[in-house]
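Take this structure, written in structure tokens, and hold onto it; I'll ask about it next.
One protein chain is absent from this view; the other protein chains keep their places.
For reference, chains read A and B in written order, and residue numbers begin at 1 within each chain.
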Amino acid sequence: MTEFLLGAALFVLGTVALGLIRILRGPDDADRMLAAQLLGTGGVAVLLLLGVASGLGAVGDLALMLALLAAFASVAFVTGVARPDPPKPVRDPNALPRGDRS
Amino acid sequence: MSMSMSLGLVADSFLALLILGLAVWTIAVRGTYAAVVGFVAYGLLVALVWVRLAAVDVALTEAALGSGLMGLLLLRAAACLPRDAAVPASGRVGRVALRVVVGVLCAGLTAVLAAVVLQLPEPAPSLAAAAAQVLPTTGLGNPVTGVLIAYRAIDTLLEAVVLVLALIGLWSLAADGAWGGRPGALRTREPGAALVLLAQLLPPVGILVGIHLFWTGANHPGGAFQGGAVLAAMWAIVLVAGLAAAPRVDGRRLRLVLVVGPALFFAIGLAGIWWADAFLGYPADWAKPLILVIEAALTLSIAAALGLLLAGPPAAEPGPGPVVGAAGQLSWKEQSSTDEHR
Partner (left out) sequence: MSLALSLFTIVCVSLGAVFFLAGTLGLLRFPDTLTRLHALTKADNLGLGLVVLGLLPQVDWPLGALKLIAVWLLALLAGATVGQVLGSAVRPPPVSGAGESTP
């Protein structure tokens, strides 16, 4: 069971690491935020798997804290803690599906 | 067993490469916000590394401070910069020589560090056994808390004081007219219903988790800094959602909360000179209750200090946030004030 859980943790870590390509590529800061968000959730899953696999009970508290703070960065990012410049809020006009969605 | 060990090795190597790659990218990327997002992700990965090293205490601190609160702080800092100002794409061609010198110096430093690491004695010198041996006299079960509050209490006391000093430094950035007032709003845009709901649902759970982390810190990973950081985060989300305004920084009660932790720590430490014949010593039978009292007060002070650090310096009085227009409309009242700085 330990091997399986470690393997699963590695697999999930691998997938969310793949998602980090979105952080590198963007194109938009909101897209990067999405990748960080996925890394947060994936990180929680990896932690839980690692914690059970290695019998570190306290990892549950860490996962709890990460889940608690999961929305933090995105919320800060979007509510304009980040961005006080109005002409171009959090979006890139080119990425908008405005035209092709009825 | 060897199977799981080799799997662990694969996971560790993968994690290390991932972190190095992300770190390099975060430094190299030109957009300020992209760098902040990279840093948040980097903090998460570092927390995973600490778990792999079985240092859950450090992982908790990294997750709360490094990834959670620092992300918010850096986003605020980025907002104070003109958009993409930190991108001197050209105009530095003449400084190639300087860059080469810096690069050579960095490479030299790295080489020296690598040499030192390679020459470390093989069974690393450790005080772990000695620390574990004396731990029962403190009544604690978590050796990290033992080190922080008993063996190296002076460090922790000074850290708590530094936090207050940092806050004083931040407050001193306020304009003269704004002194004593409230920190400016943590948002520039109307929060929206989903965020308000989150800010209503999350704090009760978060306060419970924060207190749990402080309480469990005596025997399991956790402690005052981690618990205080979670409490501060909950405060920050209430501020971001606009459910409450930050308090005036000249409030007597607020300042009491800020100093109660370090002051109590210092007072009990002084009393130790009579009780236990040493500054910051604890009498044998009273060690654990005293430590818990100190930790509780520290948790409160750390939460207040971190929350106020996030809230920023006091702003001019009539500006507790933008005037909210009709639902869904963005309002940019703060725009004028930010433009003046550009």
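Details
Rule of thumb we're sticking to: a residue touches a chain if its C-beta (ideal position, glycine included) is under 8 Å from a C-beta of that chain, and two chains touch if they have at least 3 such contacts.
Fair warning: this is a prediction, and the values are worked out from it, not measured in the lab.
Considering the complete assembly, subunit A touches the hidden chain via residues 1, 4-5, 8, 11-12, 15-16, 18-19, 21-22, 28, 30-31, 33-35, 37-38, 41-42, 44-45, 48-49, 52, 57, 60-61, 63-64, 67-68, 70-71, 74-75, 78-79, 89-91, 95-98. Residues touching the missing chain, restricted to subunit B, are 192-195, 197-198, 201-202, 205, 326, 328-330 (touch as defined at the top).
By definition in this document, only the chains that are shown with their structure count from here on.
In this assembly, the C-alpha centroid of subunit A lies 20 Å from the C-alpha centroid of subunit B. Contacts from subunit B toward subunit A in the complex involve residues 3-4, 7-8, 10-11, 14-15, 18, 22, 25, 31, 33-34, 37-38, 40-41, 44-45, 47-48, 51-52, 54, 56, 59-60, 63-64, 67-68, 71-72, 75-76, 78-79, 83, 186-189, 191-192, 195, 198, 202, 205-206, 209, 212-213, 216, 220-222, 226, 230, 233, 237, 240-241, 330, 332, 334-335, 338. The part of subunit A that touches subunit B in the complex is made up of residues 2-3, 6-7, 9-10, 13-14, 17, 20, 23-24, 26, 29, 32-33, 35-36, 39-40, 43, 46-47, 50-51, 53-54, 56-59, 61-62, 64-66, 68-69, 71-73, 75-86, 89.
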